[in-house]
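Every protein chain except one is present and positioned as in the full complex.
The block that comes next holds subunit A.
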Amino acid sequence: MSARSQFAAATGTIAALPARLIEPLMYGLQRLVGIKRMPWVFLIPNLTAVVLFALLPVFINIFYSVSGSDRLFPWDRPLIGGANYATLFDCGNYLDPSTCSRDLFWRALGNTTVFVPIQVTVMIGVALITALCLNREIRGRGFFRGIFFFPVMLSPVVVALMWQWILQRNGALNGLMGAVGLTPVNWLVFPNTAFFWSVFITVWAHMGFYTIILLAGLQAIPRDVYEAARMDSASPWRSFTKITLPLLKPVLLVVFILAVIRSVQTFDELYVLTGGGPGSATMLMVQYIYEVGFASQPRNFGLAAAASLLLGLALLIFTAIQMRISRGGAND
């Protein structure tokens, strides 16, 4: 027996050891619960995690949103009904945040409703164009795929610090602009430029993920369908609109929903980069929730919980509508 096959045999034996040890236990369990309930036994570890870290917090959150005081433990908190929701909705004029008792909530809501559509549209657009380019027979395709995916692997804080270094008053970008004779701009001090860079950086940081999904979708479209379209006199643009887009629709739907959810949740990059500023120009919903619940004194867990539940509800309704609208196209 060669050394290699001896090694293989030894690793095989070692690898099989846990299975052997656990086998009698599993037989015992099966006799105890019956073979039909065995799948549940295997699911228990995962279900426990889901219940503990996903379901339970949702219910705790619901309870927080209908209870008051700054106490942490649920049993210390008195029930106050819909008072938190009433506070959030307490407004003189819904179009003017300054007339609301919680004006930051409405400003964050306004920012989010502007930020999300713009960021998602730009991101999917750029991701799709990138995927289309990477799907062609180009030199160094693997390298470029890596390059575009690379930012996804960075920690959001690193992304923010890096861009801060580029964009701050004495940052790299202004240095570069100064070198070519342009007037430096204080990018993060003006609301419009700060908002622009917020969109830009979040797109840059997350686009690689969606590019990969779209690329997989593009690669699933058979090549000969395009060849048939070529024989059918379809121009590249017609091929794109009449073949690529319809066939990519199911993937686009998934990307769209994921991107919207992710975009609504935007927090860490912007919190580190702009802190929501200047003023509240780049403060989005999740940052508002964080600040109300944890960063300000007294901590208003109830109000934060109510705001987060409203956000969750809005996302749920949005996703349901989206699925409903595109069901026809995606399934046939």
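Simple rule for what comes next: a residue touches a chain if its C-beta (ideal position, glycine included) is under 8 Å from a C-beta of that chain, and two chains touch if they have at least 3 such contacts; residues count from 1.
Here, contacts and distances are computed from a predicted model.
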| item | value |
| --- | --- |
| Candidate names "Multiple sugar transport system ATP-binding protein", "Protein LplC", "Phosphoserine phosphatase RsbU" or "Acyl-CoA dehydrogenase"; UniProt protein name, chain not shown | "Multiple sugar transport system ATP-binding protein" |
| Omitted-chain contact residue, chosen from A:L72, A:V225, A:A295 or A:L316 | A:V225 |
| Contact residue for the chain not shown (choose from A:R71, A:R145 or A:K242) | A:K242 |
| Residues of subunit A in contact with the chain not shown | 222, 224-225, 227-235, 238, 242-243, 246-247, 249, 329, 332 |
